[in-house]
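Quick one: the structure is below, and I'll ask about it shortly.
With one protein chain removed, the remaining protein chains of the complex are shown where they sit.
Right after this comes subunit A.
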Amino acid sequence: MSEPLLRLAGVHTHIGRYHILHGVDLSVPEGGVTMLLGRNGAGKTTTLRTVIGHWRTSQGTVRFAGEDITAWPTPRRARAGIADVPESMGIFTDLTVEENMVLAARAGKPEGPRLDAVFKAFPPLRTFWKNPAGNLSGGQKQMLSVARAMIEPRRLILIDEPSKGLAPAIVRSLVEALRALKDTGATILMVEQNFSVARALGDSVAVMDEGRVIHAGPMAELAENREMQERLMGLSLEAH
């Protein structure tokens, strides 16, 4: 079997004096969507932030596309093809939608088929193209955050709870857009609390608890096995 696109081996991460990740082992195969599930405080967000490099790895290795990136600073990881859609969305509210996209399209202007794809997935971004991003609604900000990761070819997109706080109609649209993104061959590692979203998009799944990955396998296996869900997360995911 070929090496996965992203592999974390025995990763420990400290935030200040708090020891958050206790040896995370995680493989994300190329293509498809890997879902990261688990209770609040399990270390899901910290795992994503460790992959993009906001938190330093205190022990263990992070390998991406065949290279050891453990010591790489964040910008280098981004240039190597990792995109980040953080939980806070990270929108530059003082800049217009267009200016946000200009910064995301590192090599040049946002244009061409990639921009067409963005507008097709998220029509409001075309409507508010010249408006300050701070004036967008929560859902539109989330669209912009995802759009920034779509405007350049990326090998791995990290998405942290995109459905959080959004109305069901917006969530359904977002799922459609993410599915379209997945169909372009992008690899996505996504944290999601909403199990219906996770099941709709996920190909494989990793469940975290107390700073470790406690289960990894195909999504279908977990989705069909209520007993397994109960055992892994202490509560039925269907309840969400």
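As a convention for this text, contacts are C-beta pairs under 8 Å (C-beta built on N, C-alpha and C of every residue); 3 or more make two chains touch, one makes a residue touch a chain; residues count from 1.
One rule holds in what follows: contacts and distances are computed from a predicted model.
The subunit not displayed here is recorded in UniProt as "Amino acid/amide ABC transporter membrane protein 1, HAAT family", chosen from "HTTM domain-containing protein", "Fe-S oxidoreductase", "Amino acid/amide ABC transporter membrane protein 1, HAAT family" or "Phosphate transport system permease protein PstA". From the options A:97, A:121, A:208 or A:223, the residue with contact to the unseen chain in the full assembly is A:121. The residue touching the chain not shown here, chosen from A:4, A:38, A:110 or A:139, is A:139. Considering the full assembly, A:95 is the residue among A:95, A:117, A:214 or A:228 that touches the omitted chain.
The chain omitted from view is touched by exactly one of A:27, A:45, A:70 or A:173, namely A:173.
Across the interface with the omitted chain, subunit A contributes residues 52-54, 73-75, 78-79, 83-84, 86, 88, 90, 92-95, 99, 102-104, 106, 121-124, 134, 139, 143, 148, 169-170, 172-174, 176-177.
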